[in-house]
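Take a look at the structure set out below.
Just one protein chain is left out here, and the rest sit where they should.
Up next, subunit A:
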Amino acid sequence: MLKLPIYLDNNATTPLDPRVLEAMMPYLTEVFGNAASRNHPFGWAAEEAVDYAREQISGLINCDPKEIIFTSGATESDNLGIKGVFEMYSQKGNHIITATTEHKAVLDTCKHIEKLGGRVTYLPVNAEGLISLEELEAAMTPETILVTIMYGNNETGTIQPIREIAAIAHKHGALFMTDGTQAVGKIPVDVIADGIDLMAFTAHKMYGPKGVGALYVRRKNPRVKVTAQMDGGGHERGMRSGTLNVPGIVGLGKACELAKLEMAADTARLSAMRDRLEKELLTLEESYVNGSVEHRLPHVANISFKYVEGEGLMMGVKDLAVSSGSACTSASLEPSYVLKALGLSDDLAHSSLRFGLSRFTTDEQIDYAINHVKEAVTKLREMSPLWEMFKEGIDLNSIEWAEH
């Protein structure tokens, strides 16, 4: 029996894998020590668990266990990486390069850097959501200390050419950071092969708990340091103070271990399901995939259904938990800035749905989702004056709309 609603918003967060919860349970109960307590077995047990988690995590991204700085999540990791580098390398320069399709945790941190007197270049993206390597190269200056470009996009799943970007940053003496939130645990991420100096990621996008994440900070070739953004006990090699969230860290570790073990099988299964969902929904007239089809995370599909408004569509697909690029909740009715950066017109950005599949998504759920979306789009189009005009061959751009 299919349970409704069906959760297909796994780019927002994933459910906790029961195996992760099982690993965490002892640390939420009897093993409660502070990992920084060096004088008794309670502290030792906690520290041992944290060290084991560091190994599980480093095994997934191919780094040294000491290079993992635990944080509260990807937002904090993005803040620590960018602000920490800006402060630590202020003698060298004050220029940072990023892209317009980054997560707000990066964009708003960069805005903050600008207020502090830093200079930030926001690279545009092409219709697939990819930055241009030529434009990156041209934007590099002797003052550029950091290039920060996300690995895989949260809205479209588009994967940037990370190795090429890292090579350009390094050629000009800058560090390369990536927001790996959506990619780590989903596709192979290898900080050495990829040339990553800093990387933000989080547990709750890969079946781990909320409230725990990490910043990878390279220790050699080159040795990277970030200025702490919180003062306190000097935990995490002085880069992030605060008592370690031991159960959360154990959960992140276990999630990484499972991700490494099951990545190949998950990827094959999820991309097949995603492709089926997409192929079926594209049989609807005037529907379009947003982002790159070639360079894309395996579990994401972002589709615009022209002449239907996203929020109205979300109400029509009430049996599905999905996201829309339409934010009709404010007077400004701002559509997704990520989709607009891809060059989508506002109306097409308003007409989009994002599907994020997970390890727990079933074929039965996808079958249901396909029919449910098809029905809702068809019903709403019958109700849409734009669809009627399109069918009559009227060019919508020829109409003088009363903008409000």
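Here is the rule we use: contacts are C-beta pairs under 8 Å (C-beta built on N, C-alpha and C of every residue); 3 or more make two chains touch, one makes a residue touch a chain; residues count from 1.
The rule is simple: contacts and distances are computed from a predicted model.
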Per UniProt record, missing subunit out of "Nucleoside ABC transporter membrane protein", "Iron-sulfur cluster assembly scaffold protein IscU", "Peptide/nickel transport system substrate-binding protein" or "Tryptophan halogenase" is "Iron-sulfur cluster assembly scaffold protein IscU"
Across A:277, A:308, A:322 or A:342, the one contacting the chain not displayed is A:308
Answer key for A:48, A:319 or A:347 versus the chain not shown reads A:347
Contacts from subunit A to the absent chain lie at residues 307-312, 315-316, 326, 328-331, 333, 335, 345-347, 350, 382-388, 396, 399, 401-404
